[in-house]
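Below is one structure; the comments refer to it alone.
Moving on to chain A:
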Amino acid sequence: MKSQFMFSGIGGQGVISIGELICTAAMKKGYVVTFAPSYGQEKRGGRTMCQMVVSQEMGSPIISEADLLLVMDERSLKDYEKQVKSGGYLIINSNMVEIKPERTDIHVVYVPANDLAQEIGNAKTANMIALGVAMKYLDFVDLDEVKAELKGIFSGSKERLIPINEEALDKGYQLS
Partner candidate 1 sequence: MQVVYKRPSALQDNYFKYCGGCGHAIINKLIAEIIDEKGWLEDTIMVWPIGCSVYADQYFKTDSICALHGRAPALATGVKRARPENLVVVYQGDGDMVSEGMSEIIHAAIRGEKFSVIFVNNAIYGMTGGQMAPTTLEGQKTSTTPYGKSVANEGAPVNMAELISNITGCIYSERVAVNSPRNIAMTKKAVKKSLEMQMEGKGMSFVEILSPCPTGWGLKPLKSLDFVEDNMMPVYPLGVFKDTEVES
Partner candidate 2 sequence: MGEKVFMQGNAALSEAAIRAGCKMFFGYPITPSSEMPEYYAEQAPSRDLVFVQAETEVAAFNMIAGAAAAGKRAMTGTAGPGFSLGQEAMSYMAAAALPAVVVNVMRPGPADGEILASQGDYFQATKGGGHGDYNVICLTPYSVQEQVDMIGEAFELAEKYLNPVIVLSDATLAKMRENVELPDEIVTKDISFEGAVTGAKNREHNVITTCGDGPAQWEEFNLKLQEKFQTIRENEQQWESTQTEDAEIVIVAFGSVARVALDTVKLARENGIKVGMIRPKRVWPFPEKAFKDMDDKKFFVVELNAGQMVEDVKLSVKHKENVSFYGRLGGFTPTPIELYEKIRELYL
């Protein structure tokens, strides 16, 4: 088993958080996991991307071709579309991306992550909606195993945010 995937967006969209979330769940399940983030120089609003490899053995943290790419904004689509493996999956946050992908040899899934997050009452859960969608194709961990790791992100006073994020994950998962 080897799964290589990428999440990309703008700083503040929570791309790194959902990457760490699924990777922690995979690591707990016994996989060998690498999570390689790359940031822009600025803290907020800059480019942010992470490449992840879930496997049985140690290999390159840098991905040649992604089995799945999740883009939360338009620039991410432009930058990384070419890196999706032929026959792979491209998940697009349609609220933030107006252009269409050029590739025809991949599966494209559109999700209005921002609208759906608003619908459930917390705009900041767009990342979890998107992860929920991606989880359908990243089947090395179960949704419940991912949910169990939310406490790592939302600890202390933020613990109250766990239920709404669980709801967002469910909502995304049920969509696809």
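Going forward, a residue touches a chain if its C-beta (ideal position, glycine included) is under 8 Å from a C-beta of that chain, and two chains touch if they have at least 3 such contacts; residues count from 1.
Candidate selection criterion: all candidates are chains of the complex that A comes from, given by their letters.
Keep in mind it's a predicted model, so treat the numbers as computed, not measured.
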Just to confirm the interface: in this complex, chain A touches which of 1 or 2?
2
Footprint of candidate 2 on chain A - complex, ascending
20, 23-24, 27-28, 32-39, 41, 58-65
